[in-house]
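With one protein chain removed, the remaining protein chains of the complex are shown where they sit.
After this line comes chain A, so read on.
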Amino acid sequence: MPGAIYAEGLVKTFGDVRALDGVDLDVPEGTVLGLLGPNGAGKTTAVRCLTTLLRPDSGKAVVAGVDVLRHPDAVRRSIGLSGQFAAVDEYLTGRENLRMVGQLYQMRAKAAKARAAELLDQFNLADAADRPAKTYSGGMRRRLDLAAALVVSPPVMFMDEPTTGLDPRNRQQLWEVIKQLVLGGTTLLLTTQYLEEADHLAHDIAVVDHGRVIAKGTSDQLKARTGGERVEVVVHEREHIATAAEVLRGFGKGETTVEEHIRKLTVPVTGGAKLLAEVIRELDARGIEMDDVGLRRPTLDDVFLSLTGHAAEAAGQGEQNGKEAVK
């Protein structure tokens, strides 16, 4: 039986560009699929096709048991859409926005009003409920947008880059909201440029590039394919590099790389935190002072590099990298 979101061979071209080049997806009911990929990979086009906003050139899509191409209106009754391309009216108050959306989901006026009040409470917007959305912060607007997508508690949700542009605190808050939603049984398709986000929220991840799904699996499976974890050590004294390298070789599953100028050593490992503790104990026993030590997981760039042989160009310019540079 196909899942709550099912797509087979979706193709969509814009002129010469094949935005979707035969995408297959299958999201079992009550689970979260993270669609991971750089800008321009086709994530948004996939979401637009599945939410009836765009008609694919060919392929099949079934959402909540309904054929998207044949009965788009029935699909619209069962889905909520939020994120990059969904929005709220900035001149309307939060309450007015939610009431309008409720009524357009064909709720009766009274029910829409009650539901709006309920959602404003849940999303911590009650204090700002009667202010125009123009006055909201970015995080508040995003919450209002998500609330609008949840007015009828749709069984299937689509979120297109829900946390892009949010600061870390707001991102965390939104993640909590999304987790609660999934606990309630909603099926969710989420697009993101951040592996970390997919890691946090998704049961399964589909990596998209050039309109195709190039890898599928759980986050652990993907990371394993990518080469797993690495231990990185920055030693305090330059003369300790050789000894540290010797220690790391004993634990490593591959070649140890040394960047002398920043006194940094990196070695691929398996074994997680337990192994890291052993590494630290051993280095400590040899009297090596460390400025930094840690277990590094593959980043989106690493996943991309290993899956496609090219880096995630667009994602590389993302703000996440900007933040890492500051660290």
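In the analysis below, contacts are C-beta pairs under 8 Å (C-beta built on N, C-alpha and C of every residue); 3 or more make two chains touch, one makes a residue touch a chain; residues count from 1.
FYI, contacts and distances are computed from a predicted model.
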Identity of the absent chain, which is to be given by its UniProt protein name, from "Glycosyltransferase, MGT family", "Cytochrome bc1 complex cytochrome c subunit", "Transport permease protein" or "Aspartyl/glutamyl-tRNA(Asn/Gln) amidotransferase subunit B": "Transport permease protein"
Residue of A:M100, A:I214 or A:M290 touching the missing chain in the full complex: A:M100
Candidates A:P155, A:G217 or A:G271 - the one touching the absent chain: A:P155
Contact partner of the left-out chain, one of A:D16, A:D73, A:E239 or A:E260: A:D73
Options A:T13, A:Q122 or A:T257, residue touching the unrepresented chain: A:Q122
Touch residues of chain A, complete complex, unshown partner: 48, 51-55, 73-74, 76-77, 79, 81, 84-92, 96, 100-101, 103-111, 118, 122, 132, 148, 150, 152-155, 177, 180-181, 183-186
